[in-house]
Each structure stands twice: as C-alpha cells, then as structure tokens.
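Attaching a single structure in structure tokens format; questions to follow.
A single protein chain has been removed from this complex, and every other one stays in its place.
A and B label the chains in the order they appear, each numbered from 1.
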C-alpha cells in the first residue's frame, strides 16, 4: 500500500533523486568510528545539529505557555515549571540544551580547525559555520533574558552596557536592542523575544541549509 | 534518448518517464572500506545519538533548570553574572588593559581580532598542509586563544560563590507572596533597622536572606535582631524594647499569613 502511494507520487513528481543523493552516498572509512574509534570526533557536527533540533522542538512547545510580557513572563515560566506536567523537563531541555549546543559547537569547530578541514575548497563553508556560531551565541544572549528573573535582567543590562560602549553607534545600538534609551523593560523583553524566536532562527535555518548543501556538494574532507 | 527527440515524459510534464538509477558519489579516492550512509551508517549514528539523548535527559532530570526570583530592577544588591559562555568576555573587562580608557581594546579590538581571525582563518592560513604540525602559527594561535578563554572562564567562575547565590536568589512562588502591611508599626521598625539587608518586601538580598518562610518564635526573632546569627553581626537593631516587640510580632505575622 505504502509502496503504491510512493510510486504514484514518484511517477508524477520524481522524488527519488531528492533523497537518494543523501541516502546512497558512501561514508568513507576514515570518518567511521566503527573502523577507527578516534573518528568519533566527526560526530560533533551531527550532535550539534541534534541539539539544535532539541532546541527547536522544546522551544516551540515552551511558547505554548510562555508570555513575553514583563508582568507575566516570570509567572508563566514559573507556572510551566511547577504546575504543568513535564514542564520542568521541557524547560530543562531548552535550558541545558543551550549550554550543550555551545559545547558541541566548540568541539566541532575545534575538530575542523585542527584538521585543517577549512582549507581550499571549503573556505566558504567554514565562514558559514563561524556565522552559525555567532547566531547560536546571539540566541543564547537573547534567550537568557526571556525568563525575566534577576539573573536574566541584570546580565542583559550588562550586555547592553557593553553594546553602548561601542564607538559612534553605541547609544543607537543599545536603543535598537532594548527599545528604550534608558529602561530595560517591557519593550526590551518584546524585542528580545522577537529576535530570539523569529529573526535569529530564520537566519539559523538559512545558514544551516547552506552549510549542509555545501557539505553534500564538496564531500567530507579527506583523511589527514 | 537522453535529450531531444524520442524522450518520453510523464504526461505533459518535464519528468522523464524512464527511471534512471541514481549513481551515488563514491569515495573510491579514499582508502579503505566505505559504507552506505542509509541505512548502515545512519543506524550507528542514531544509536550514538540515543546514548547522547539518554545522557542529556538524565542531565535535565538531575538538574532542574534554575529560575531566580522575578526581575527586580531596584535590587541594588544583585551582582550580575552572564551565562557561562560569555563569562570570559565579562572577565576580560576586569583587566586594566581592557577597561577604563582602554575599554575599546576590551570590547572591540580583542574580540574583533579573535572572531575576525576565526572567520577569516582559511585566508590567513593558506598553506597546503592540513596536519597541525605543518601550520604551527595557526595552531599555536588557536591554542593560545583556547587557553586564554578557558583560563578567563575559570577565573571568573571561581570567584563566584554559586551555592550562596542560588540560595539568596530562590524564586518566591506567587502563591506564597505575602501581603505585607507596610502601614503597620512593625513595618516602620523593620524599615529603619532591617530593610537595607532583607529588602523592602522581606524578600532578602545579597546581604541577608529572605524573612518570608522562616520558622522562628517571637523570642528567637528578638534575639537574632539584637545579637545576630550566622553572618549577621550583632547590634543591627537599635530601638526601644517596645519597638523590638512590634518588629518581632510583625515578622512572625508575615510568616503566619501563608
């Protein structure tokens, strides 16, 4: 039955080549930990993506309870953590995932760096990767404010003050981020929420797509 | 039959009616045994992923994600601390050469050079060799940067008393938020003697713990107010005995209302 549905679609849309390219390629021996255990270093990129998937899923579900408003943000987080079944776990996944993704990303970056895998022809993919690193850090910074607890508030205040010290555009940069010249408050929270949930993920998806397409195009780097 | 005349399509579409087998790219230029990605290699990858996921879920179960008290911009006793992966930058700004008149050095030049160097690494390290020992400059600089980031993070983290931080900043559940009668005489006494450390809503601060949810008798409260306890020095209370009574009753009454 399933096979027939697949064939029916495939005859009309020709979907086989779309996934066969991903599915059928051979994985070389030097990146396969089954042959050389030391090849586990090649797992970090995949694990980073895995944690990103965890972040996307847990984040999507968190917004079912979370409200980006200074009166209610903390209350909603507290509520979902204490009253909602498994809320503690979902927020825990998002909270710890944020740390784990940075660790994995760092390990992945180090693997690529020390193997010199960024050399010709993979310069572009390296740069896309570094941009992804910045986006992840940006997600960490904006996400930190959202629970609206003391830690969030004061760390963000420090971050905004650092932005303000940037020459020439510092004041404007700070106002742009916080939505008000002096107050870190209702408008800041709304802005950070928008950046964290829409702007940065959009950039993340676009760059991740480029990252993966380039890997398929260029293949994995050869053994040292 | 590949192009032009004679080619057959599905209906009037551009999709070829004849199936061509996909020719996967092979890695025959690499030595050794290759393995199909789907399903052989992916299965192993997902097995490893499952182990990782179990570990990760254990982490989230063992350590509930922390939530401090609701943001209070007026809490002047609070010492800010960024997330751990920004600690190194926070610590960097403590150094003389990265703060004060050299703040630009700390926030623009050093991070700019580091991240700019990272971004442009392929163009700075152009040699053909990929092995680390064939490009000592690049590897050396990366090791230096890594070491300094780790060291700065460690320096910053070791200065923080994590346990007392967590203790002092416990969230107050909304249901337990007590209505404090700020017009009572006891509150006036509290305001004059205790508020600077224990906060205007008795919620505590950097210098003193919360006075909500304590289990003390009237006499104990009186004794602590005069003689201190733990890190609280004696002599904090200055007032008449009558005021002391009012203060103790006020604090006890706040705790009874729950």
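Note that contacts are C-beta pairs under 8 Å (C-beta built on N, C-alpha and C of every residue); 3 or more make two chains touch, one makes a residue touch a chain.
Throughout what follows, contacts and distances are computed from a predicted model.
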So which of "Aspartyl/glutamyl-tRNA(Asn/Gln) amidotransferase subunit B", "ABC transporter permease", "Menaquinol:cytochrome c reductase iron-sulfur subunit" or "ATP-binding cassette domain-containing protein" is the UniProt name of the chain that got left out?
"Menaquinol:cytochrome c reductase iron-sulfur subunit"
Quick check: which displayed chains does the absent chain contact?
A, B
Using the document's definition of touch, tell me which of A:15, A:34, A:60 or A:183 contacts the absent chain.
A:183
Using the document's definition of touch, tell me which of B:15, B:43, B:58 or B:79 contacts the absent chain.
B:79
From the listed residues B:19, B:63, B:94 or B:131, report the one that touches the chain absent from this view.
B:94
So which bits of chain A touch the chain we can't see?
70-71, 154, 157-158, 160-162, 172, 175-176, 178-181, 183, 185-187
Which chain B residues touch the hidden chain?
73-74, 76-80, 93-94, 96, 99-101, 103, 196
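The rule we apply is simple: only the chains that are shown with their structure count from here on.
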When the centre of a chain is set as the mean of its C-alpha atoms, what distance in Å lies between chain A and chain B?
16
Chain A partner contacts - residues on chain B that touch it in the complex
10-11, 13, 15-16, 19, 22, 24-27, 29-38, 40-41, 44-45, 48-49, 52-53, 56-57, 59-61, 63-73, 75, 78-86, 89-90, 93, 103-104, 107-108, 115, 118-123, 125-126, 128-132, 135, 138-139, 142, 146, 169, 171, 173-174
Please name which positions on chain A make contact with chain B in the complex.
11-14, 16-17, 20-30, 32-35, 43, 46-47, 50-51, 54, 70, 74-75, 77-78, 81-82, 88-89, 91-100, 102, 109-110, 113-120, 122-123, 126-127, 130-131, 133-134, 137, 140-141, 144, 147-155, 157-159, 162, 165-167, 184-185, 219, 221-224
